[in-house]
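All protein chains but one are shown at their positions in the complex.
Labels A and B are assigned to the chains in the order they are written; within every chain, residues are numbered from 1.
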Amino acid sequence: MASMVGNKKSHYLFRIGSMLLITVLLVSGCGSSPNATTDKKNVKVGIVDTYTGGAAIYAQDSLDGFKLAIKEIAAKGGPTIEFVTRDDEFKPDKSTSWAKELVMNEKVDFLAGTTNSAGSLAVSQFAKENKVPFIDWGGMSDKITGAAGNRYVFSTIPNTAIIGKAGAVQLSKLPYKKIWLAGSDYEYGHSVITNLWSNLTTLKPDVEKMGETWWSVGETDFTPYINAIRSAKPDVLVVGTGGADMVAFMKALKATGLTQEIPVWAHTCYDPATLRPLGDQAPVNVMGTNPYLSNYPDTAENKAFVAAFKKEYNREPAAFALYGYMGGEFLGQAIEKAGSTDKEKIIDAMEGSTIDTPVGKATLRKEDHQVAIPMSYGVIAKVNGKITATDLHTLSPDEIMPSVDAILKSRSQ
Amino acid sequence: MSTNSSSSLILQEKFRTYLGLGMAVAGILILLAIPSLISPYYVYLLATIFTTALLATSLNLVLGYGGLLHLHHAVFYGIGAYTVAIIMTKTSWPFAIAVVLGPLVAALIALVIGWFCVRLRGLYFGMLTLALGQLVWAIVYRWNALTNGDNGIHSIPVPEFLTSVNSVYYTTLLVLIVSLVILYLIIKSPFGLTLIATRDNPMRSESLGINVKRHRLTAFVIAGFFAGVAGVLFILVERSVAPSLLFWNKSAEILIMCLMGGLTVFMGPTLGAAILVVLSMIVGLYTEYWLLVLGLLLLILVLFLPQGILGYLLKSRNNKKPSMRGEN
Partner (left out) sequence: MNFATLASQLFIGLSRGMIFFIVSAGLTLIFGVLRITNFAHGSLYMLGAFIAYSISTFLGQGPNGFWLALLIAPLAVMLISLVIERGLLRFIYNQDHLMQMLLTYSLVLIVGDLVKIVWGTEFKSMNVPTILRGSFNLWGASLPLYNAFLLIVGPVVALGLWFFLSKTRLGKICRATATDREMVDILGIDSTQVFALVFAMGGWLAGLGGALIAPTTTISIGMDANILIYAFLIVVIGGLGNVWGTLISSIIMGVGEAFGILFIPGVAIIIPYIIAGVLLIIKPSGLLKSAW
């Protein structure tokens, strides 16, 4: 590094002056770029989601689901919904930065996204302050429509409170008493487990927590964790993990043979996103819950959705495709019902509204703006040489939705 | 060189001083007027630039002037932000205390980390800052009860008069200018000059009786303090914070800003911050491959413009008049 530091004051002034000018010109230059003029008849949705890195798969699914929904709505003669997307790189500060850009510059009427819970919470805060409705179809934290919920945030994704309660209902029907809790060391993992545990202790007071294990997100080698848990000999291992960790964890279950001794519960364990990459290396005797499968429920509505999605994108829809789809459907219906593009009227129309979805009726609860859909539960087993979800049952929304009183109480605190 | 030409040089020098002064005044006037001229989003973007510029300049005190391979500066940024966030959401202490404590806690953490790191040289120093910085990140990430874990802290209350986009803009601008002046004075002070000497020749400095380690540690703590100030500004701008703010790739981003503007030029990091923030916004409008673009940009910078944009401009200007420096 050559020393340019000991220069004279005049140089410095020259420098700082030119610097200031450059910065100012730079910024005012981009400030003068033509603002997109929006046709007031159309509603414009600004999507902030994670299109980079490990979580990109979910954002793509929800985006495709949303696109399918708005296409169907337009085809039926409904309102035209436009959208733009922004990549937040899984960084919450980028999420808000883009949310601001979308609202202030792109003049979007609605915000939607984002797979990162912290990002969803940050955008939700911005949405509330600026009175822009925000549809969360990616962040699963129960705080989004729970303690941090507000008039402007809606969630079309079953959150961790719902998942935890569904898991507790499933586990309470089984004879297990000594329970080991484990998961990926991030909001989703902790939140699923906390909710599951508090619900389970209510439903079945004689359960006993033996211990907790938390691994870092992106862990590649689960054997030390599994071996340590095995030595404690719990009745059941309850796991809150997702994404890439889920597949790796399932592989390790198979390799260590843990499920031959100890049954395991994990949300989305029999989701195609988990089972497809595993192939014949999927472990059996793993139970779990799942909000959506392309072959369950086996109804005409679901078949039609799968066919439409397949035609459009040449692959089967995953759960996040449904969340994005529901986001589009709820919005479209609310715009029609409100008969205007006024945001407050659309919010009023959206509150408590019900739509038909591939999994049956879905309702956006009036009080907390959380979507209520049924949830399936089952167990992985080998059927005719093929490893698949079996013993599938459906839990109705009434059984798994968190109580409105508790949510409103947490908000007032 | 004749007296005639040297006096014309002095004239030129004076002219340049006035020109510089004029441009600085014009720049500041424009900056003051700007919120009424452009859309609020760009006002917010400018506030982001000011915050990031302070952060990058504080790093450059250690990196460019101290010659220390400080690889994890974002930690102090995050600590400053988290201190304010935690005080404002978990205690009933007034905002003023949070604002004062933010940089102080950052400086304290910098003192602890720096105390271990300054014993090492070169890459070792860098690797240890990285390791200890990641330790701090892991603690912030894991300490759910205090920091809310990876969910972060949101809706952080700040005084009413600091909530509008324009007031945030003026506050960050003011703090940036004051901090830059202080940092500049530090660099020009005997301490700063000694620090530069320890960078250029640590062995000779040592033999002259300079306590190299103490100078480095002091610079490290000062840099940590101003990163903490930037962290406080971040809270003003965003009113939310998450652990990704102190993950190592954030530090890499700051390093790139310093490099882009020029490590050896005081205003280099500010320019780098401005370019990177604006560019990431513009590129993000068109593609989800911003990181690819950033990577290619960085590659070009390292290979063809290692002295940075401002460094290059100033060097080419100085090269035209080599006599000036020789005479002094």
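General remarks:
Basically, a contact is a pair of C-beta atoms (placed from the backbone, for glycine too) under 8 Å apart; a residue touches a chain by one contact, two chains touch by 3 or more.
What you see is a predicted model; the values in this text were computed from it and never measured.
Note on the undisplayed chain: of the listed residues B:Leu11, B:Ala33, B:Leu135 or B:Val178, the one touching it is B:Leu135. Touching the chain that is not shown, out of A:Pro175, A:Gly279 or A:Gly385: A:Gly279 (per the contact rule at the top).
By the touch definition given at the top, chain A reaches the unshown chain through residues 1, 52-54, 56-57, 60, 182, 185, 211-216, 218-221, 223-225, 227-231, 243-248, 251-252, 255-257, 273, 277-281.
Residue-level contact of chain B with the missing chain is found at 63, 69, 71, 116, 119-120, 122-124, 126-128, 130-132, 134-135, 138-139, 141-142, 248-249, 252, 255-256, 259, 263, 289, 291-292, 294-299, 301-303, 306.
Here is the rule we go by: only the chains that are shown with their structure count from here on.
One inter-chain figure worth recording: chain A and chain B are separated by 35 Å, centre to centre, where each centre is the mean of the chain's CA atoms.
Across the complex, chain A is touched by residues 13-14, 16-17, 19-28, 30-31, 34, 37-42, 44-46, 48-49, 64-65, 67, 141-142, 144, 149-152, 154-155, 184, 187, 193, 196, 199-200, 234, 238-240, 242, 244-245, 263-267, 270-271, 274-275, 278, 281-282, 284-285, 288, 290-291, 307, 310-311, 314-315, 318, 328 of chain B. Looking at the complex, you find that chain A touches chain B at residues 1-6, 8-24, 26-28, 30-32, 35, 51-52, 85-87, 89-93, 96-98, 100-101, 104-105, 117-119, 121-122, 124-125, 128, 141, 143, 148, 185-187, 190.
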